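In this view, the complex is presented without one of its protein chains, the others remaining in place.
Then we have subunit A:
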């Protein structure tokens, strides 16, 4: 849901440039007003882009932050931005949200002292696609957790950076005193800058306010002097109220939203942490204390916000601006609401696994009959969409490519049959139509990343339609767009991937594959057609046993295969030369999101020093970042793991749902850290996992934003 929508800010081309090319002249002035501080150094990493443009106080900062990465040396960046991109993935510059705002400098200035949460978050990638721009203040609480706690988890991944992360809390605590001035200054800057009128500047102001809010929170826990800061922030806001430009108003909203989000955060810190995936399970006592103090803080903040309320309804704005956070299914209220809206009557499963309560899980038995019996009642859903939904639900269509393609074809049919109702505009009506189709499909089965991207593409195309186009023209354009997407992003992409990957197969190789990936199948068959002599080890896992299908296809084509289950992976890995895997999605920190078990295979391969090739079309890339497979995943029917196929009499787990203390978990996906991935094969070439953000950035543009 949220994944589909880009934050508005990211789209802004001007801002984009600022992030990478550091053209922002206005910010430079601002920087000078920011006092340099050692703590800011760490923050600087997050705002490296800014650091470049700002000539000023970073020299000492850099000293402090030197250990972090070479990125900090501004000239290097300017000279060869490309190289940096490749090298310095964890750096904020990849994070569109960072780059977006010409404001990152100011954020650094103000936010810096606050443990440089921003920086850490950038590394952690929490903010990746999560509309950091919008949700930053909201997530600051979690970031803090992540900074401290998640830090441990990350240490291994980011050798150098981790150090900085760890040290941060200490630094800030010591610096409790200095914090306040910093903030005052920041606020001052804000006010000062108000006179300037460029858009970037105004953005900066918003950021600053937001930051100051966040800072205020942090402060309290440091026993600092948060109140005045808040006042300052409030002051600025109030002051701005008189002006009425759009940007100003936005700034105010931002501030309010920030405070809201902060308040919210406090309320349910635990959950949101889980959702961002930090080190949720290991919240230390210290953090709990922190949270409590934040709680105290929260209401005040909201109070302030309500005071500042401009005539607009902030809630409404918020809904518009911040994309809805992913639905958390352990939030009873929201689940209730969603249920009332739902087309499909879902039956919640019993005995859900604690850690995965936030994911939707339903009884799989009654769903299909229910939906089938409603066949003629859901008139507003196009038959072809309905059909695809049924096929998702019944498992007739599986696999990222197939699902995405079928969905697009269904939408295509729907567009062909579409006619604008009287007194409505095609662009708006069709968008809402597609929206309703999508929500229906989500009820049938959660969307995959690939589908999310495709939907985003289609909606974008609809939105970009020119008003003057006639209906038939608009429709034919959309249809050709859909065709183009299917052709370019799926079919041709697969062919190119096959061509790339085949070069890595040599005579005498033993390839290990896992599960059933269509593109991997195509690679193997193509290599076989080329006359390469190689052997394939097909590794499979219960309960889907998709490998059998692939195995059958391969054997029928005359490839020599070995079939085994994943339990034997450590044995079979000895003889393997190369592991070729598919993926459901690749996230911008290089994490590969794929059928459950992939991570295990990749790790074993890594341990055996066997290269791991991931074959994945670029339209499955996503700018989101994910560190574990808990926060976002899909739960399958738990019954299928309790059944033993072909042995009806072995049913030790029959009626398992009656045991309160027994839960079955049937996960669909897992996340493979980029460390275990040697190479990712896409239609844009073979790249290391660290280059994923580059592809997301460079090709994402042309994919989704036209």
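Throughout what follows, contacts are C-beta pairs under 8 Å (C-beta built on N, C-alpha and C of every residue); 3 or more make two chains touch, one makes a residue touch a chain; residues count from 1.
The working rule: contacts and distances are computed from a predicted model.
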item: From "SEC24 homolog D, COPII coat complex component", "Proteasome subunit beta", "Translation initiation factor eIF2B subunit gamma" or "dihydrolipoyl dehydrogenase", the hidden chain's UniProt protein name; value: "Translation initiation factor eIF2B subunit gamma"
item: Which residue of A:353, A:427 or A:549 touches the chain not shown here; value: A:549
item: Given A:402, A:427, A:641 or A:665, the one touching the chain that is not displayed; value: A:402
item: Contact residue for the chain not shown (choose from A:372, A:471, A:529 or A:575); value: A:372
item: Touching residues (missing chain, whole complex) on subunit A; value: 369, 371-379, 383, 386-387, 390-391, 394-399, 401-402, 405-406, 409, 486, 491, 516, 518, 546, 548-549, 552-553, 556
